[in-house]
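This is the structure I want to talk about, given as structure tokens.
Note that one protein chain is taken out, while the other chains of the complex remain in position.
Chains: A, B, C and D, in written order; residue numbering restarts at 1 for each.
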Amino acid sequence: MISAIITIFAPIFGGFVYGIERIVRARMQSRMGPPLFQPFYDFFKLMDKRAIMIHSFHALMGIMYFIAEWFALAVLLLGNDLLIAVFFHVIAVLALVIGASSVRSSYSVLGALRELMHMISYEPMMVLMVVSFYLVVGSFDIKDVLHYSGYPILHLPLVFFAFLLTIPMLLQKSPFDIAEAHQEIVGGPEIEYSGPFYEALYTGKWIEYIYVFTFVFLFGGSHYWLGAILVIFSFLFVNLLDNSSARLDFRRMVKFAWAVLIPLAALNVILLALI
Amino acid sequence: MGFFSKFRKKSPWILHYNTGGCNGCDIEILATLAPKYDIERFGALNRGNPKQADILLVTGPVTKNCRDVLRRLYLEMPEPKVVVAMGACGHGGGVFRHLYNVENGVDNIIPVDVWIPGCAPNPRALIDGIVEAINIWEKKSKDKEYMKNHSKDMIKNLGVNDD
Amino acid sequence: MVKMFIESFKNLFSKPETVKYPFEPFPEPEGFRGTILYDEELCIFCDRCENVCPPGAILFEIVDVENNKREYNYNPYLCIYCGACVDVCPKADEGCLTQVNTRIKPLGNEVVKNKKLGYLINKIENPKEVEKAWRELEIRAKESREKYAEFKKQQRLKKRAQAQKAKETKTDDN
Amino acid sequence: MGNKIVVPFGSQHIALPEPVSFLFDTKNEIITDVRVDVGYVHRGIEKAAITKFEFTNVAYLLTRICGFCSITHAGGYHHGIEKLLDVEAPKRAEYIRLIITELDRIHSHMLANAHVAEVAGYENLFMQGVKDREIVMDLLENITGNRIQYDIYTIGGVRRDISKETAEYIKKQLNKLKDKVLKVYDFYDTDYTFGLKTKGISYISYDDAKKYNVVGPIARASGLATDARAEFDYLPYDELGFEVQTRTEGDVWARNIVRQMEVVHSIDLILRAIDNLPEGDIKVKYKGRPKGETFVRVEAPRGECFYYLKGNGTKVLERVRVRVPTYSNIPILKELFVGEKYSDAQPIVLSFDPCMSCTAR
Partner (left out) sequence: MINPNVEIFQSTLETIVEDIKKWYDYKKYHYVTINGVDEGGKLRIDYIFSDYNEKNKMYVFRITDIDFDTLIPSIASVIPSSWMAEWELRDMFDIEVENTQKGIFIKDPNIVAPLRKDK
């Protein structure tokens, strides 16, 4: 029941998370920051802009991204297979990539290529994480994870740590905000979207927040208070990291993901399998 | 759409283009992004992307070499939009009035809604200007004036060929 | 990186540096170079301010050529607030031209009216027309100046002719 | 990903406040060729300075060549014109000029450094860098009446005096600023990810710096100790113990560090100048019209700024030539891109702190 509500109102919750994040970020930079409802103001404003399409396929792919993203979340929350949720997320990002590379703007094309690099970096990590959950809980089903009476985080400390460092890649945050890179490619894949179509991307991001933090929540097992603490901790950690690092090169990101994060997670999985 | 118009007041996204002024105004734009004046309080973001911008903030007297870029940026921005000309340069060219490579102000190239006086206007003046621009913007979107306005004629008046 | 991490965390719980302008007043500092105010009573119409003004934001239009009646026009949106006009004004000490430390409002919905801002600004209703009106004024002012020069020349000629005549009559007398 | 992609950077781009356009040919995001267009800002100032303006107020035009170095342009012009008119500004005026010039350098360097951090994707470092800059801006607004265009130089002196209270206020604020600047210095110096993004990028050797006639902090970051403040007598820098700041690394990071070192040194210079502020007039009268020619070099925040003035005894000068620092740094900037990654192009450009407004004038 709760998960159904969260799924349906995911854009709204995501918006709040994003609103809080903007305030937190501003405070970390000793600024006042925007009001909490700012993302929604942006949302309604974009609604009202004149819609300009590059071509219909491009616009369609933007909307596809939003829908697939929402679908991935629905699959995740409504008690289906974790692995399927991960693959739906892949589809969502692929829609974005295909849309972005279908236009002439070189920023958009570069952004699409970089987005692919992101996928190469974080998707194996996601799969590994799901596998590690399976090894702990013995099931791919989210319900079983949420009813697991142990503490998954105790079995998966390295996986949690690796996932913590993967979140910036998923959410486009410094040091891994490479596909968005405002100062380099002006938003990358999203550059050619405007008005209501940009909105699809803008809100898609919010859903991604919920999607990512649900995974963090899972590390608490059936102890929801632990899950909540982990979510708050990782939220703060990611934002602090965002505010204390420069953007790295995509080569470094891929190397970091494959040389550090994935081995760490794999080590944890191997240890689990052995014990 | 009346419902949505209420909210545009709170989310002006800015596109900034310098058309040949002295940097002075651009420095002040950076200063308003900085913690002391923090223009994000009004929901304003510097997006750097004409397709997602609402307010075009132009500094400088518009040199002949910048003219076409400025026109293109203006046309790329979706309606409704507001143009703010910052500094004395934007109004009649300021100290560069009547120099040979200067168009004497933004108004000669694209329609301007707000002029901010000063050379350079300090961040307070810029904030005043943005607030004024937001009011005009809201009025514009209520009137739906842009719906009539955005015709082939207007594009022709601006003298741009379709690229 | 670690240092900034800690710094960010500290900032999160300390007061932001932001001032709340425009919700709270933030007066300009003393000595701020703001608007130029003009007092017609004191002006001796020496034209120095017009000549020195770098962008040409002060223009005198000679509205009545015969009586040499001049009208002061000032365009606060074109002005670069350099203060050169006040520096050269011989009557600045008495307050003919002063630079006050207040800003003028942005030109958007309405034009600011103030008698001390000169004639042109007070005549205009539509903000979009300031620039056009100023362009026209530039031409008018130039023409009026030419007219005035012409008038002066005529007068000089007339005077000379009169003097000539007077001389002639004098010689005739002799 | 191996295809050639042509990436335009400018003339409108979020990382560039000014219109300048680079066209990068990239392959795998490695730059293989670059074309530059620096002419967007050409307004025709040199022409106007010799036709439209008299020598007494051409300075108001020249300071508006650029907002960052408004005081440098005023200095370059006024030192030259004073030579042509044969007047000497009083000592107190020289000190006030120096104070404003150095304050201007501080704010310019702080913004330039912060901007490098911003385009490196380090938003918080940008904010920390520009946060403290407001202290300097407030000082400048208090002393001169405007935050950008100070217009404080005048022929034969300065237009405004610094009162005793203001002097005390400046001292207090600068002491406060110094601690904060040192803190930010530490961030630039030790931050790991910022180092990853900037160290070793666009290396200029000492020899290349000389060969390409590089000036300013960019040259000084390569170990070339060229600084017009030391090589040309225009303000009493020697009396205040000016020292040229250099580094030897020659990369983006070193340029930031050199600028930050100069900020600290400038604060010291100002504090010393205020302690030794001579008494006396701030302005002398001058007679006559400029005649003859002269060459002036002054140090702008971005490097050496060169003025050539020629007068012919009338109210209007015969030739005004401005050669600005970015103008002489563009040739090497163009060479540097090839072989670098596109994602490093923005830090490279901004580490030169390019100012097109004076390059094209």
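What we mean here is this: a contact is a pair of C-beta atoms (placed from the backbone, for glycine too) under 8 Å apart; a residue touches a chain by one contact, two chains touch by 3 or more.
Note that the structure is a prediction, hence the values are computed from the model and not measured.
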Legend entry - Chain not shown, its touching partners among those shown: B, D
Legend entry - Residue of D:Asn28, D:Thr56, D:Gln173 or D:Asn213 in touch with the missing chain, whole complex considered: D:Asn213
Legend entry - Selected residue (touches chain absent from view) among D:His42, D:Arg64 or D:Lys197: D:His42
Inset, instruction - Taking the full complex into account, find the residue in D:Tyr60, D:Tyr95, D:Tyr122 or D:Tyr234 that is in contact with the omitted chain. - result: D:Tyr234
Inset, instruction - Could you please point out the chain B residues that touch the chain left off the display? - result: 64-65, 100-101
Legend entry - Touch residues of chain D, complete complex, unshown partner: 38-39, 42, 44, 46-47, 79-80, 82-83, 86-89, 210-213, 215, 226, 230-234, 294-297, 304, 306, 308, 310, 318-319, 321, 323, 327-328, 330-332, 360
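The rule is simple: only the chains that are shown with their structure count from here on.
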Legend entry - Centre-of-Cα separation between chain B and chain A, whole angstrom: 34
Inset, instruction - Return the residues of chain B touching two or more other chains; collapse runs of consecutive numbers into ranges. - result: 35-36, 38, 41, 47-49, 94-96, 119, 122
Legend entry - Multi-chain contact sites of chain C, meaning residues that touch two or more partners: 1-2, 4, 7-8, 16-18, 54, 80-82
Legend entry - chain C residues within the chain D interface of the complex: 1-4, 7-8, 17, 29-33, 52, 54, 80-84, 87, 101
Legend entry - Partner chain C, residues of chain D touching it in the complex: 53, 56-57, 60-61, 64, 124-125, 128, 131, 138, 141-146, 149, 151, 154, 159-160, 186-187, 190-194
Legend entry - Complex contact set, residues of chain A against chain D: 28-31, 106-107, 109-110, 113, 174-175, 177-178, 181-184, 186, 243-250, 252
